[in-house]
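Just one protein chain is left out here, and the rest sit where they should.
Order of writing sets the labels: A, B, C and D. Residues in every chain begin at 1.
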Amino acid sequence: MLTLILLAIPLFAAVLSMAAGAKNARNLALGAGILELIITLGAFFLNGKEGSETWLTFNREWIGPLGISYAFSLDGISLVMALLVALLLPIIIYASFNRTFKSPHYFYGLMLLMAASMMGAFTTTDGLLFYVFYEFALIPIYFMILYWSEHPNKAKITLKFFIYTLFGSLFMLVSLLYLYNISGSFNMQALYEAGRSLSGSEQGWVFAGFFIAFAVKIPVFPFHSWQPATYDSAPTAGTMLLAGIMLKMASYGMVRLVVPALPEGVAEYGTWALALSAISVLYASGMAIAQQRYKLLIAWSSIAHLGVLSAGILSGNAQGIQGGIMEMLSHGILSVALFFVYDIIESRMNHDDMSKMGGIREVNPLFAFLFFIIVMGSVALPLTSGFVGEFLLLLGFYQVSPWLTAVAGLTVVLGAVYMLRAFQSMMLGPANSATQSFAPLNSHEKTVLTILVILIIALGVYPDPILSVANPSVESLLQGLNR
Amino acid sequence: MKEIVIISLLGIAVLALDVLKMRKLVLPVIMLGLLGLIGVSIADWGLNETPFAQYGGMLTFDNTALSFTIVFASIALLWFILAGDNYTAGTSQRTDIFALVLFSLCGAVVLSAYTNLVMLFLGVEILSIPVYVLAASQRKNVLSNEAGFKYFFLGSLASAVLLFGISLCYGAVGSFELKAIQEHLSGGFYSPLILTGSALMLIGFAFKISVAPFHLWAPDVYQGAPTPVTAYMSTIVKGAAFAGMFKLFGSALQPLPEAYSTAIVFMIAITLIASNITAVVQTDTKRMLAFSSISHAGFMLGFVLTASTTSPKYLIYYTLTYSIASLISFFVIQHVAAIQNEDASTDAFKGLIKRSPVMAVSMTVALLSMAGIPPLSGFLGKYYVITNVIEHEHMALVIIMVITSAIGAFYYLRVISAIFTPIENAGRIMVSDSTRRTLAVLSVLLVVVFFAASLLELL
Amino acid sequence: MEKLVTLIPLFPLAGFLFITFLGKGLSKNFIGGIGSGAIFLSFVVSILVFTTQMHGAHPTVVKAFDWITAGTFDIDISFLVDPLSAIYLLFITGVGFLIHLYSIGYMHDDEGFNRFIAYLNLFVFFMLILILGDSYLTMFVGWEGVGLCSFMLIGFWYKDMKNNDAAKKAFIVNRIGDLGLILGMCLLFAYTGTLRYDELFISERAIGGLPTEVATAIGILLFIGAMGKSAQIPLHTWLPDAMAGPTPVSALIHAATMVTAGIYMVARSSNLYAMTESAGDLIMWAGILTSLLGATIALTQNDIKKVLAYSTVSQLGLMFVALGMGAYSTAVFHVITHAFFKALLFLGSGSVIHGMGGEQDIRRMGGLKKHMRTTHLTFLIGTIAIAGIFPFAGFFSKDQIIAVAFEENKLMFLLSLVVSACTAFYMFRLYFLTFHGKFRGTHEQEHHLHESPAVMTLPLVVLAVLSVVGGFIGLPHAVGESMHMHWHWLDHYLDGTVVMPALHMDLNTELMLMGLATIIAVGGIYLAWLKYSKRGELALEDKDITSATHKLMLNKYWFDELYNAIIRKPVDAISKALGSFIEPKIVDGLVEGTGAATDAAGGKLRLLQSGSLFFYILAFVVGLIALLLYI
Amino acid sequence: MLSEYAFWFLSFVAVFSAAGMIFSKNPVYSVLSLIITFFAVAGHYFLLGAQFLAAVHIIVYAGAIMVLFLYVIMMLNLNKLEEEKRSLWSKSLSVAAGGILMLVLLAAVQRTDELNSIAAGEFNAAMGQTKNLGNVLYREFLLPFELASVLFLGAMVGAVYLSKKELA
Partner (left out) sequence: MELYHNITINHYLVLAAVLFGMGALGILFRRNAIIMFMCIELMLNAVNISLVAFSKMWNHTDAQVFVFFIMVVAAAEVAVGLAILMMLYRNTHSTDTSVLNKLKF
């Protein structure tokens, strides 16, 4: 029941927003976001309580003979993912109050639609429905970029983004259908059984299909080249949605579909995927080091972190997956934070060329302080949310492939290299003529940044509520896999 | 039977109204007639009516035929509403064209209900001959002439080939009845004669549905024909051809010999590759959609490939959803091109979102549906095809389908990009209320039909 | 009593939070009081904890809260109280308190005073977590946390980019080590399924089943972490640069506490290292090389803090030599004494710098003993202590290392004597050049020269006392016996917590070694006296240096340049290549190429649509023929 | 015996005049050649016992369809030698393609052994007669017959529509 409500709120709000017109669109959206958050927290509260089943799951037949149903369930993993959406949505909406958009009701409507589809993808237990939500999320963001971006090259960039990700996810569809062909149902449990009944090499092929889909979206080297340009051209709210939540659908897909369904396919025939993930870390870090512009730098850094994420999840053990879940949440928060910092800087400087900045700390110590914590979260310092995830991921990954972990682990070093460099060249040193007049944070920016920073630290210091909610689900997911 | 009578009489009635100078009544009468057709089809549901059964009845209105009839009738209904704007009310041109469409529709109904190769042949011809005329119906327009002629000529050639195939089958079986053919083949053995015969029939149909390498006519004809006619061709004509083909290959020529599967797989593959890749470089949206239509034919051929295990309802679903999308897109093109000197290039769509939001949004929905993006029904159509093809273990074909789908999305999105690219001082495009409403309803339908796909199981 | 241990890190944390969020507008003295007071409270609790441990209480784990759960991986934030952590607590809070106190005076005129105290508090908090953590992972929290504080404090004066660069360097180099540590933890977990000390070493002895190679690998990986933190070759280059931070920072973080975390970690893992010879050998060699390197470079440096920094590197190396040879408690002993006298020396140098108005070059000093009596005296004590003169603290700990080396490895023994001689020489070179002779600075500086305020000299005095008596916690057998005191008290105290080597040394050898060490130290002092005091020679200006060896040492064996050439430049070049060529041309080029290829193919394929009826019919017929032929 | 000779004769005439139609440069000659072919085909019908069909064939094809053709040719004034400028390449290509198609079809219909096993039933001489044909046409084929009228109507409307002069 709650799952339906979670799905209905943004959907309904989206329609309402588009119908009601521009005037109160953003407040409506914010309200919907906060309501969503409250209900998600309610679901958190219900989790594990006696008789909460009826509240947290929903199941109706859709296309019966084909084994497709409207099935949703909020187990521990889905709860965390739902939290990711419900937590970031109001923040992103509130963060976008900084800017004014043309036809805001459509802008926020699309945003809410996207939230609905992501919520759907994270909570459904039907394979096809997952695919549907996964794909559908593309549409709103596509239009958000196409219509609200001011990038001169946006048409080409969005096209590439759309086609590339669509191309990838079609492979997922093939793999899903291949499994379905055996199971006769899209119920995830049935898909797991179908997958496990396959021979190792068959699993390897099916895995390849899934991996291409997810690797494009996450993205993992060498399927990433759509991403930096897309982040660059999207309006900041769009980038936040993309980097913060949408990409997690892919990693969530790995958790939900790949790991439990194709254990042998990943373990025996998936080493290449792990290697690609590890290379991804190195490659993206290298690219990040080469960037002059802050937004591109964080775009690349995102790829680097997600390389670790992909590798950790694919290692298929409890540590890797728990780490993955934690990292998804944390990376979501951090991405939103980092891109919000971009938004703040861009709104004052009208550019994000790091070499032309410096000394902002002197002018605006509060901003620098908050930004520093975000940076520390991004370099995965203990007691920030980034660390818990990243460490668990590496821990999980190590059990599968020590040498590749050593490669992927370089993110610990390289991440510090580029993030500190960015922080240093923007914030430290003497202020120059351009940064001299860097305006103080307005109350609204302060609020957003403070909430994000608190989240970063709170989740790093006390991640237990998340981890212990997810843990039973992760263990039941891995049940029957002898690894 | 009543269906055929209604549709034929409707055509005649339209002509009569023309003669009686009551042309204003044409459209309402057609509406009523088509609604009646739909109603009758629903009333006949489950009766398996076979008219003139005592003489070896040549049509059977089973549920599949009825649902095809309903689909065709509904699409036609929508077509008439949308096309109503394009032909000046009260002219004889309008009545003539509408009558031709109705006659052609009669052929479509025959094709979905035939049980005899004679009927098949007649159905194909009744379907096609009016369309030859329709394609050429802009009499002063050389492009339209050219389209009509090419279509007519190659169509006749295909008819001849189809006929030769029918003849050879008859030679081998001694009857035109589908049932007889199926009995003849029940042992699974194909004698050379029937093998050749069915190959020729396959080619005859391959032409009608425009799959490679027999598709070359389609882009030219689609582009040259008046846009409403193109819309009609890509929806009902194509759907009816598929209905006929599916029936032939699904119920008569079973089991399909191995060589056929391979040949069809090959045809699908080159269809998808050739059409999608060529579509990428098109600048004219109408021609681009023609290639897209070919590509969809390639997909739908997948149902024929797997006809032994596929229920026709999935083909019906695909036909319906593709037709809706196709109607929307062609009519939007029509309206966009009409006010800018028949320019249907991608650039002509720039700023459409401001110039006519309804058309822009419905066009977008239609294109996304054709691209197969959920939650639009075009996705489920493709999904059904791919599931079936996977079930038959043609993995290579699946991969090609997938890759070409992605390529397909590319050219659809290019149009969408244009729609949402703002331009300066764009005037609004005025279209009639009925068109606007119809387009809006159709695009909503594309979403609804996705979620209501379970209704399909009623068939 | 052990429950109180949770308070120990909480006080500094509270101090940090208070100063950061509520400290605005409060007076500096008050802030200083809060900061030092917090540490003092911790110190008091630490004493309580320490006393219980001293009286033989059992090691206890105090759980604060659940932290990370993932399948079988289960780590809490909880604190382990045992002799090792207790004694560390004691000197960290103790020395920490003194340095806080000192900072009040030292940083009094700095606009970032609040910030500074807050950072120091935060640092102590993390250091305490590092020490108290009951698992490698909890330790790692502190480990990274102190790195963070080190970063912030090195770059404290952030307007100067040089400081920021030094801070960044420290952080990144440390991170390299941390990667090793992370991988070590991963490997440990992969084999034992836990990272808790208790389960690993005590209750379940989970390391028992480790194959030797794995133990070696883990040992090496963990040691890589220690290399970073404790500035061992090849990750030592950050420490001298870290002197860019304010002097109390150098004293607290980069001499007394943080840099000895590596030793703590290895000592903590002594059970593990005891299982493997080769890891120990590696540590030993890395230690002695670092020690020699530091000692030789220190001979030529002219920046007062740089000399001390290299001296620290060198001393840390010695501690690792001890660790490598299995003498864990000896290393800890040296850590403690070193904390006393090195903190003293740094604070003393800080006092000097304070007095000199920021001047750090010893060539511009001289004759300061007249102006800064307390500083001079305490500095001298520190210098004697580090040089290893009986009965100062440094003598006993260093002697113990030399003794172990004599037992274990004669080559080590010789090399450590060399280090010892160098140490005595460069320290007294520093001492003489700074405090003796004539003043060589500007007039203004001379005019400005003054003794530091009491809040600064008081810690000096306390530390000086500790530098004198600190050695008594580990009196050698021979001395202890004769003085009727507890000998090898520390060894007994730590026995059971860390692995103890079985040393069998008779008294004569012991005495002989002590004598030898003293002679060598005195020799070094004599040479320094001869050169810099008696002959009054001055350190050469950079441009006058001609000797190749001298240049080599002055330039720190060109390590920075080497790393620049083999790591930094290639990384930059590679990332540049990635950005300008590989990404756009190859990776994205492939993607774009696919698009372009499709386009080109479309351009060719559309030619099939020639529009010619003839061609269409031909295609039709050919298709017909093909199908018929195929069937 | 006679019928055997007749077969060969008629076949020869049919093929020969068909070739004449194809290769004649004057469209009028082509039409006339085709009419000869049709007559030959009608002869075959007769030989095969389809007398009524033969008659209808003559009437419809030779009498109506070909006259229509001729009419169009005359009206469009195409009754003169016409130069078709075509490259040798495309000509030989078309001959090759057509020839191969013919060969392939020949090969395909040659493999019809199975037909030999069909027992020759009692030949019904009356089968091709009008009465018989009429019976079948108006009973079994009544529906198609009626539908043919729809077809005609459609064709008629279409042809008239296209030939109308007014408007665009």
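Remarks
What we mean here is this: contacts are C-beta pairs under 8 Å (C-beta built on N, C-alpha and C of every residue); 3 or more make two chains touch, one makes a residue touch a chain.
No experiment lies behind these values; they were computed from the predicted model shown.
Under the touch definition stated at the start, the shown chains contacted by the missing one in the entire complex are B, C, D. Checked against the full complex, the candidates B:L105, B:L122 or B:I386 give a single residue touching the omitted chain, namely B:L122.
Remark: the omitted chain is touched by one listed residue; of B:N86, B:S112, B:S198 or B:Q223 this is B:Q223. Here one chain is not drawn; of C:F65, C:W558, C:F614 or C:Y630, the residue touching it is C:F614. Contact residues of subunit C toward the unshown chain are 606-607, 609-614, 617-618, 621.
Residues of subunit D that touch the chain left out of view are 1, 3-4, 7, 11, 14-15, 18-19, 21-23, 27, 30-31, 34, 37-38, 41, 44-45, 47-50, 52-53, 56-57, 60-61, 64-65, 68-69, 72-73, 75-76, 78, 82, 84, 86, 91, 93-95, 97-99, 101-103, 105-106, 108-110, 112, 115-116, 118, 120-124, 127-128, 132-133, 136-137, 140-141, 144, 148, 151-152, 154-156, 158-159, 162-163. Residues 118, 121-122, 125, 129, 132-133, 136, 139-140, 142-143, 145-150, 152-153, 156-157, 159-160, 163-164, 166-168, 170-171, 174-176, 219-221, 223-224 of subunit B touch the missing chain (whole complex, contact as defined above).
Following the convention adopted for this analysis, only the chains that are shown with their structure count from here on.
Annotation: 70 Å between the Cα-based centres of subunit A and subunit D. With centres set at the average Cα position, the gap from subunit B to subunit D is 31 Å.
The set of subunit C residues touching two or more other chains comprises 595, 622, 624, 628. Each of the following residues of subunit B touches two or more other chains: 196, 407, 410. By the touch criterion given at the top, residues 160, 164, 221-222, 224-226, 283, 286-291, 317-319, 321-323, 359, 361-362, 376, 379, 381-383, 387-388, 391-392, 394-396, 398-399, 402, 405-406, 409-410, 412-413, 416-417, 420-421, 424, 427-430, 462-464, 467-468, 471, 474-475, 478 of subunit A touch subunit C in their complex.
Those residues of subunit B that touch subunit C in the complex are listed here as 150, 153-154, 157-158, 161, 195-196, 199-200, 202-203, 206-207, 213-214, 216-217, 219-220, 257, 259-260, 262-263, 274, 277-282, 407, 410.
Interface of subunit C with subunit B (complex): residues 595, 598-599, 601-603, 605-606, 608-609, 611, 613, 615-617, 619-620, 622-624, 627-628, 630-631.
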